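Only one protein chain is missing from this complex, and each of the others stays in its spot.
Chain lettering (A, B and C) follows the sequence in which the chains are written, and residue indices restart at 1 in each chain.
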Amino acid sequence: MTTQTMRFMSDNTATACPEMLAALAAANHGLEVAYGDDRWTQRLDAALGGFFGAPVRAFAVATGTAANALALATLTPPYGAIFAHHEAHIASDECGAPAFYSGGAQLMLLEGEHAKLSAATLAASLEAHPVSVHTVQPAALSVSQASELGAAYRPEELVELCRVAHAHGLKVHMDGARFANALCFLGCHPSDVTWRAGIDVLSFGATKNGALAAEAVVFFDPSLVRDFELRRKRAGHLLSKSRFVAAQLLAYLEHDLWRRNAMRANGFARRIGAAAGQRLLGPVEANEVFVRLGADGKARLRAAGFEFYDWGAESAGLARLVAAWDQNEAHVEALCAALGALPVS
Amino acid sequence: MTTQTMRFMSDNTATACPEMLAALAAANHGLEVAYGDDRWTQRLDAALGGFFGAPVRAFAVATGTAANALALATLTPPYGAIFAHHEAHIASDECGAPAFYSGGAQLMLLEGEHAKLSAATLAASLEAHPVSVHTVQPAALSVSQASELGAAYRPEELVELCRVAHAHGLKVHMDGARFANALCFLGCHPSDVTWRAGIDVLSFGATKNGALAAEAVVFFDPSLVRDFELRRKRAGHLLSKSRFVAAQLLAYLEHDLWRRNAMRANGFARRIGAAAGQRLLGPVEANEVFVRLGADGKARLRAAGFEFYDWGAESAGLARLVAAWDQNEAHVEALCAALGALPVS
Amino acid sequence: MTTQTMRFMSDNTATACPEMLAALAAANHGLEVAYGDDRWTQRLDAALGGFFGAPVRAFAVATGTAANALALATLTPPYGAIFAHHEAHIASDECGAPAFYSGGAQLMLLEGEHAKLSAATLAASLEAHPVSVHTVQPAALSVSQASELGAAYRPEELVELCRVAHAHGLKVHMDGARFANALCFLGCHPSDVTWRAGIDVLSFGATKNGALAAEAVVFFDPSLVRDFELRRKRAGHLLSKSRFVAAQLLAYLEHDLWRRNAMRANGFARRIGAAAGQRLLGPVEANEVFVRLGADGKARLRAAGFEFYDWGAESAGLARLVAAWDQNEAHVEALCAALGALPVS
Partner (left out) sequence: MTTQTMRFMSDNTATACPEMLAALAAANHGLEVAYGDDRWTQRLDAALGGFFGAPVRAFAVATGTAANALALATLTPPYGAIFAHHEAHIASDECGAPAFYSGGAQLMLLEGEHAKLSAATLAASLEAHPVSVHTVQPAALSVSQASELGAAYRPEELVELCRVAHAHGLKVHMDGARFANALCFLGCHPSDVTWRAGIDVLSFGATKNGALAAEAVVFFDPSLVRDFELRRKRAGHLLSKSRFVAAQLLAYLEHDLWRRNAMRANGFARRIGAAAGQRLLGPVEANEVFVRLGADGKARLRAAGFEFYDWGAESAGLARLVAAWDQNEAHVEALCAALGALPVS
């Protein structure tokens, strides 16, 4: 008997949701002006502006790394410093993209519970590093919503962070690869955790939540846009047949797919988190669950057919379990049962 | 009465061909390992190896600019020189991408009829610029197949160019954004204008010829691959849901879509070229037609509903007419008629 | 009998002039604040401001390549284009420094007699390359005074060039590695060929004309200064014991060494040029002489003990003869005699 594979590795393993694929197919007729001057891409500003309740300039790209690195490169000179949590995706999982795109900006990596930063930590770091011609120049703060450990910043936390950042001349970027998941958990309006809180630029992710490959860089401060457009082209991230990415994003927003998909994934994660109990490393506020399994626990789950990533060094015994938008519910139930059946460590 | 728009601006305005869209949809089931470890991407090497009749390593990216710049960055140090035609896409239409990706490599731009380089011109340029610690170091040659003016390199021309390049320590890159179009014109085997001629790396384009967004970087020299993979990730060009790009490329190759689509576009261009007669700037050897129209000729065509780009400065009176794979045949006939009806200038 | 070596390779082979060495020694007492806050460096703005008859901000660096590349990097974004003569030092003898410092700006290399650019050529090039998001963005013009072929721009030529440049949004940089030589030839006021003509930033060279290692980057537009200072530090060109460079520059200006040294070198070059007669490639307007010698002529001169560089490919038969500020007059006379004695080719 073959053990069935049940995959909880990443929301990147998911399919595209049928509605977004249908929207893409629906855009596939007629010769259309290339490089973003098509009718789909031209509607992005309005669609995202409606979502956020504010005028925005929005640009489609195909990956989250591109969105983050391009956004950050518009915020910092080559001699700038980007403050971020030491677990941030930009620090550990993008092969140094922010430094590549910015021409060498330096990451200033900070600590914080659940991979979130606090205003106090940021203020202390800024105060501890006096600025002169010998130092990199503080230029940007990057926060992840949800955080790399699946926690969500509350609006008031972001207000405080942005206040400290702006007071020191930093612009603020949000990595929203799982923005919809955080938003669904918080239940607030999208503006509450973006421009109303002080966010200047958002990487608005859709790929992990049901798109084929579609992310938007959303500028709440339009002065940065011209520089962005040239950097995007120069990096090969201006898609010639832009309509196919734009169509995905429009469907995502206009049919509330962002909410439906994220709610489903979040719900699964919550159930997994409940089953994990004491093994949880932190609260489950999006679609990721971080657990302490030990070598034995990991081996048992894997033997039972569950696929997932170690979190950090293999020897640490930690694991990340991700629920995708299209996760098989029976697999979730099986995982919950398996977690419950692990011997107490 | 409204004039109908007939678009000959670019093959980037085209739709995706139904078979490639269907292949993409067919790949959309089940959780699949991300970042290129899926079953579709894993077949790319074999599919492209079969096409070229040689072992290759191939990598999917979403845009031609990314393919070119990433390929070139693997061939040149930051202090390197890249030799190319002064009309090359990498020199004039990628916003400086090769310099960005390579960390500042310098373009050495050469002249040549129909935007093709000759071995003699390359040799003369290399001889005229003695190399020392004060100069950039010759590192790569980049040729475009078809050229930026729609001409195709013959196998023996490439053999000579690569011989000169390799003798001086240069690696050779081919920008194949319209590789299928050139190949169909030449009627030779893909190997004859690539690895057999000495090409080290090829940007194998599919987007202009029927894909949604799919290009492959094909290495005939596998020693460069590890560096490439890290650069691709760092640039945000490693797609998480890689299966969707790979599926397009597999369909393109396995169902001979590359040939069918390119033959159709080439045929249209040939007809337009015949209609243009004396106005032609050069031979029509792919799907692009370059013509001298003058201000008056351009105005007349545009008034009749034809859309196309000026070539070079507006005042030069030149135009580019591109036939896409899905071009409406009636529009082509109308364009041929309109060209024939222009007053002799 | 040994043939005596008589060196006409470069003004870089020269000694430092005794007055500048003495000034350096005179600065060598007492603990002095580092990194440019010393009393010598603090006087640079005033000294160069007096020289140019205008308020300036001036910064010392140790090499001409650093001066040029840092100046240009303040004028152009990474996606910018720098227009220059194809023989310019920044294009051919600085190992790609402008691209390194700017993060990949592209050189747009133009033709022009005696390695000088004309306003008409610049205007034509700008007109021939329409700007869009797909192209590099015209950002700077760099002119060399004296030019790479030893010719001097007249004030009115610079006025025209700067007018065209500024009208297109370009800033203008002057590479003044041999600024003093050009100025002595022209006999005009320093302002006439700099800020009055429209130059925004000048690399003011002293090393070739008597310093040990001292160049100044002179900003006539102070808005660019903060960026420059950070780039200089980041590049390792902010000298800790800055007083020793500043002291050289102050002596150079305050004791009119720039004029005395350049007049001497220019005079020698003029004599060599007169002796070269028909072999001259162009006018002698600084301290360099470019001659057509042929393989035979070069061999004869070298056999007689003269050292000099080929100009371009060895096979071209061209040579560059440079008179240094401290050139031995007897060697100059010997060279003149040897040139006169060459068989007519």
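Miscellaneous remarks
Everything below uses one rule, namely that a contact is a pair of C-beta atoms (placed from the backbone, for glycine too) under 8 Å apart; a residue touches a chain by one contact, two chains touch by 3 or more.
Please read all numbers here as calculations on a predicted model, not as lab measurements.
Per the touch definition above, the residue from B:Gly30, B:Gly49 or B:Pro77 contacting the chain not shown is B:Pro77. Here one chain is not drawn; of C:Thr41, C:Thr65, C:Thr121 or C:Asn266, the residue touching it is C:Thr65. Considering A:Met6, A:Leu21, A:Ala105 or A:Leu342, the position touching the chain not shown turns out to be A:Ala105 (whole complex).
For the chain missing from the display, the contacting residue among C:Val133, C:Cys188, C:Ala235 or C:Cys336 is C:Ala235, taking the whole complex into account.
By the touch criterion stated above, the residues of chain C touching the omitted chain are 7, 9-10, 12-16, 21, 24-25, 28-35, 61-70, 94-97, 100, 207-208, 212-213, 230, 233-241, 244-245, 324, 326-327. Looking at chain A, the residues touching the absent chain are 78-79, 81, 92-96, 99-100, 102-107, 109, 127-130, 133-136, 310, 312-316.
One chain is missing from the display, and on chain B it is touched by residues 35, 77-79, 103, 133-134, 137, 227, 229-231, 233-234, 238.
Assume only the chains that are shown with their structure count from here on.
The angle needed to superpose chain A on chain B by their Cα atoms is 180 degrees, rounded to the nearest 5. Mean C-alpha positions place chain A and chain C at a centre distance of 51 Å. Separating the CA-averaged centres of chain A and chain B is a span of 34 Å. One inter-chain figure worth recording: chain B and chain C are separated by 41 Å, centre to centre, where each centre is the mean of the chain's CA atoms.
For chain C, residues that reach two or more other chains under the stated contact definition are 78-79, 103, 133-134.
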